[in-house]
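For this depiction, one protein chain was excluded, whereas all remaining protein chains were kept in their positions.
Let's turn to chain A:
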Amino acid sequence: MAVESLEGCFPGTICPRNLGFGVDVLGARKRGVEYNPPFRLHPIVKFPSVKDASAGVRGISSPNFAGRFVPIILLLARLFDVNRCVLITPFLAAVLFRISRLSWDRLRKLVSSPNVKKEDFKQTLQQAMKEKGLDTKLRNTVFHWVRTQNKQNKLDPLTSLMKASAQWEKRIHKSLNSMCSDLETSLAKIRSQSEQEELTEKWNELSTYNLDLSKYRPVYAPKDFLEVLLTLSGYVPYTREFARRFSTTIGVMSIREIMFMFVGSTLIEPDESELDVLPKALLKDEPKWEFAHLPLQVKTLDQLRAVFLEWSSGEPLLGVNANMPSSVPGFTTLEAERIGLGERVSALGYAPVIQEYLKKGSPQCLRAKLWSQVLGADITTQQLSYFNQLKKSVLDVDLMIDKLIFKDVQLTASNDDQYFVFEDLLYQVMLCFSRDYEVMQQLKGSIGNPLTVTIKGKQTSAESVTVFPPSGIIPFHGFTMYATPFCYLYDDPAQLYYTFRAFYIRYWHRLHYISTHPQDQSSVQMVNESIQWASSTGSTVAAVGRYTRVRLPGDTAAARSFHTKLQEGKHISSEHPTECRRRLSGSLHYISYTSITIGFNENIEYLAQGGHYRLNVSVYSI
């Protein structure tokens, strides 16, 4: 199918959102409806012919790419009704990049199959793609790509925060370096042959890999980061503009109150001795919670109700009471109903539909599948081989971080009665994560500037220099806890890895970097992050996670009261903190178990559905 010459271009016609969701873009355009793409499209490149198309593609990416993909670009262009021109947008390029070789081959075969007719190209191809399941794949690809684009990838505009964040980073790097010189080791070096062999042999039971870690200390603990956050208050310029955007409007919950709630929530059952670690520490430091004078706005209850529509309108959510009777005929319990629907949603496989489904909670038995589907973390052969590549780079190069990872797994998972079983799995996942340069690529701009170091023992060349660590993420005490909940979903290390990574890239990196992330609505990110962080990183994760997961099945009263609160629209903050704490203590069980790090709660599914919801949820992720 030769492509006819170009007659013009249609700026804004390829709107990923619409494409992804199957809206008839062209039809709408004909009707004169203006489409506003959710992100800025790059200037559209136009190509009069196949030859020019390949030249143009070459312009935006590697030659290999062009050679392989030009025909499919043309094909897609046709499919998307741009049959009179070829639009090479970053969007299309991204889609193509993500379509694996395999499905590309399948697509090509499909086009040449007798089912696809030249006269009615679009309809027949779409039909054929649907039949082969390629349709879903393409749509999901678009969906996942749009989600990555929507993310705020810029560092904070508040220079003061930027400074703080840079200082913090510097401190971490400094402490890494000094630890290295203290221990007379180097940040990166080639592993010796014998070491490589031993590591390879023990890869599946790294708990038996003997390392002397007595001198290694975690680079920082959540507490250190909290201190930094607390000192931040001084940095915030209190201008009128700033005040307008951030300051207290009606019904702002101050951090102090929130922290009170938090403290309250964890103190309810003192006989749960495992909780000891956290609340006491917080209580002791209670007067230090001077965060409140940082006038950042937190969503009001009304706003929250608008956001959590399903919650505030009283729709039944799974996780509140799985055994409540279902309103749908044919199902006895809510859980059965959700499972029934979930199975269908999962079989359909459209990420946006799954996202919608997850808002109301997923049953445990479908999480593994749904989460990886909604995050685009399904395993392909490509990903498997990439995972093996990561493994290989762990085996090849000894990074100082590895010891810290070992130490962290030992300090957290190995001694935890919920996670000790998965110790060996976690070593693999965390080590591979540190080598994953894709993480850094995807988080570029939001995680600062990692170190660059020379690998000792390698000949001097371009390859002997590495970003340290390749993922750009320096683990802190408790970092492993981000990955632990997934052990209850995936047996296979690769699958576990990709879902964990997707979660990290989407949400968790925010928990330990300083930023405000101003988005269209006034930003509450920093507050949220600090709270999220306070509740969810490090040892707290362990405490909250452990605590709440055990309680998950039975904790209905608390959840219900939180629920009612949202429905009634009562004001939480108008009360005295102590009173507030007392009254809310019940509901905070629920809130604490909706903390995003727990991984088994329902709220994370709210999180998983992305966009600005994340911000709001975090207020409650205490």
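Everything below uses one rule, namely that a residue touches a chain if its C-beta (ideal position, glycine included) is under 8 Å from a C-beta of that chain, and two chains touch if they have at least 3 such contacts; residues count from 1.
Everything below uses one rule, namely that contacts and distances are computed from a predicted model.
Between the listed names "Exostosin-2", "Protein MULTIPLE CHLOROPLAST DIVISION SITE 1", "Polyglutamylase complex subunit TTLL1" or "U3 small nucleolar RNA-associated protein 14 homolog A isoform X1", the UniProt record for the complex's undisplayed chain reads "Polyglutamylase complex subunit TTLL1".
Remark: the omitted chain is touched by one listed residue; of A:Glu195, A:Glu356 or A:Asp491 this is A:Asp491.
Of the options A:Asp408, A:Glu423 or A:Asp436, the residue whose C-beta touches the omitted chain is A:Glu423.
In the complete assembly, the contact with the undisplayed chain comes from A:Ser414, out of A:Ser165, A:Ser414, A:Ser434 or A:Thr480.
The missing chain, though absent from the display, is touched by one residue of A:Leu176, A:Ile339 or A:Ile474; that residue is A:Ile339. Contacts to the hidden chain, counted on chain A, fall at residues 204-205, 207-208, 271, 273-274, 339, 363-365, 367-368, 414-418, 420-425, 487-491, 549-550, 553, 600.
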